[in-house]
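Heads up, one of the protein chains got dropped from this complex, but the rest are sitting where they should.
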Amino acid sequence: MSSIKVRFKNAAKLLVGNKKFLSGLIMLFLIFMMSLSVYIFSIPYPTFGSVPAFREPSKQFLLGTDGLGRDLFAVLLYGIQTSFYIGFMAGTLSTALGVLIGFLGGYKGGLLDDVLRSVIDLFLVIPVWPILVLISVSVKSLTIPVMAFLLTAFSWQGSARAIRSQVMSLKEREFINIARLSGLGTFEILFEEIFPNMISYIAASFVMSVTGVILTEASLEVIGLGPPSATSLGLMLFWSQQYGAIVKGWWWWILPPISVLVVLFISLILLTLGLDEISNPRLRKT
Amino acid sequence: MIQQLLEIKGLRAYYRTLVGVVRAVDGVSLTIKRGEIFGIAGESGCGKSTLAKATLRLLKSPGYIHEGSILFEGRDLMSLNEENLRKLRWSQIAYIPQSSMNSLNPVMRIENQIMDAILAHENWSKDKARERALQLIRMVGLPERVLRMYPHELSGGMKQRCVIATAIALSPKLIVADEPTTALDVVIQRGILQALREIKETLHASIMLITHDMAVHAEIVDRLMVMYAGKVVELGDIHHIFKDPLHPYVKMLISAIPTIEERREIKGMPGRPPSLLNPPSGCRFYPRCPYAMKKCSQEEPKLKEVSPGHFVACHLYEGW
Partner (left out) sequence: MLVPIKYFVKRLVTYFLTLIAAFTIVFIIPRLVPGNPIRTILMQLSLQGQNIPGGEEIVKAYKKMFGLEGDLFTQYLSYLSQVLRGNLGISISFFPTPVKDLIARAIPWTIGLLSLVVVISWVIGNILGALIGWSRPSKVTIFIAYVGLTLSCIPYYVLALILILIFAYYIPLFPTSGAMPMGATPRFTFDFIFNIIRYGTLPALSIILSSLGGWLISMRSLIINIQGEDFIMFAEAKGLRRSTILMKYALRNALLPQATGLALSLGYTVSGSLLVESIFAYPGLGNLYMTALELNDYNLIQGLTLLVIFTVLTANFLIDLLYPLIDPRISYEKK
């Protein structure tokens, strides 16, 4: 088991050494810290009507207030938390689901694989976004956990496909045959032999899942399909649209959530690229 | 002094990796005459391929040439600019890479890939180039229909021959062939070796033939150089080396070749080559050498001419 510790240490060294990965991670961390400042500065959760509406930015309200009587600065910070919550929750669950299905299909093969592969292909080809819209519209009470569940249910296919093809190619390698011949059971092989070799793929899938989930969630919210009473970045943009913030030039309602979203995505993409570079030496600059 | 075709002096080619600098070629010198087949032998990882690529300045990051000179017909290849290097390539020096299977562009027809090479250097019409491609294909014993095919439609041996056909397209003076027969069955191997021999005879080209297979060297090579862990250990006429191998490593290599005439024990070679990251001081073969002396672990043996044209780097021959 100590070899796993050694592997982790080496992996950590590699990751931190990569400029792209490191900068992405730092950016992400900073945004996260920013959102946690609500606890440091005792900023209360912005409920509707808690403050006078339509105020411009001032010392009291750093980003002004929105049309629903909320301190926009608080909305922004709590909104970041929501994005992180949904992103990492749904991202983790969908990656886990994808890994499970990918492992099973890729390793077991046969009929099970045929069925699973068809399901994966189905979810890959059918455009998921319109379906999510339809579901969101149909569901009466969209809460954050429900959204997370929906996003999970429709984001696992990317990971599943990547993991499955990797498992399939690993399966044919010599050391797996040796393990099989020496009598290891399926689960043992999966955990001790295949899994350690897949960590980089799973990590990459995870980052992509999170990115995808946050993106999808924001795109649903921007058209108003999020949990209505939630504070989130996408909803901030939605309400700003509803109140015509653009034509009225209320940049404080628009630019902050946009900036945070952009920085969030950039950091996630940097993480992905960094992981890419680490696993593909040719992309590394010497 | 007659100008040699190729003169390499003190070439060092390294690779930068995450864990340090790998010294793949660590001070190699050789000369190749006109019209001779020069063999380079050694285990995988001894630096042969790196040497080949470095000679053509095809070494890509993380590999780089640390120092050394490469003279082709007296011209210093290291100082050539991009355009002159490009012109020199193929028309003067051709390259048959290792695992040629992957060297062909998967989405281009064979004839186009051959014509490409021709048209990049000669001002011919497309038809003339196509004629030549047909001629070349026939020369390597392939049927005409191969020209219109795509690489994935051909077998490994056929692809190899296509690459050879491309290599001789412009009648180059030097052909660097890296493991041209590996991964092919013996029958095809024979055909390819025959083709190479004919190339030397008809084109009067020199061939730098790189392979770990000593039997191949025995078959067609004129002079042989044996590498070990990035260094040259023995160099000389092929007959001399086979009849009277000097370096312990070379002795083992030759005794490992199975022959039909004699029935004898085939001895394997225990141990592994040293790491090229931090090469040990002294002779690199020391840990595996049955004749090892104390001096071997401390001082690196220099390449010394022990009889006319026969060089060896080994402390056993100090007094010779």
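Couple of notes before you dig in:
First chain written, first letter: the chains are A and B, and each begins at residue 1.
Here is the rule we use: contacts are C-beta pairs under 8 Å (C-beta built on N, C-alpha and C of every residue); 3 or more make two chains touch, one makes a residue touch a chain.
Note that the coordinates shown come from a computational prediction; the quantities given were computed from them, not determined experimentally.
Of the listed residues A:Leu22, A:Ala53 or A:Val133, the one in contact with the hidden chain in the full complex is A:Val133.
Of the listed residues A:Ala11, A:Ala96 or A:Ile258, the one in contact with the hidden chain in the full complex is A:Ile258. Taking the complete complex into account, B:Trp90 is the one of B:Trp90, B:Tyr228, B:Tyr249 or B:Tyr286 that touches the chain left out.
Remark: the omitted chain is touched by one listed residue; of B:Ser79, B:Asn102 or B:Asn278 this is B:Asn102.
Residues 122, 125-131, 133-135, 137-140, 215, 218-219, 222-225, 237, 241, 246-247, 249, 251, 254-255, 258, 261-262, 265-266, 268-270, 273, 276, 280, 282-283, 285 are the ones on subunit A that touch the missing chain. Think of the hidden chain as still there; on subunit B it touches residues 56, 58, 60, 86-91, 94-95, 97, 99, 102-108, 116-117, 120-121, 150, 152, 163, 166.
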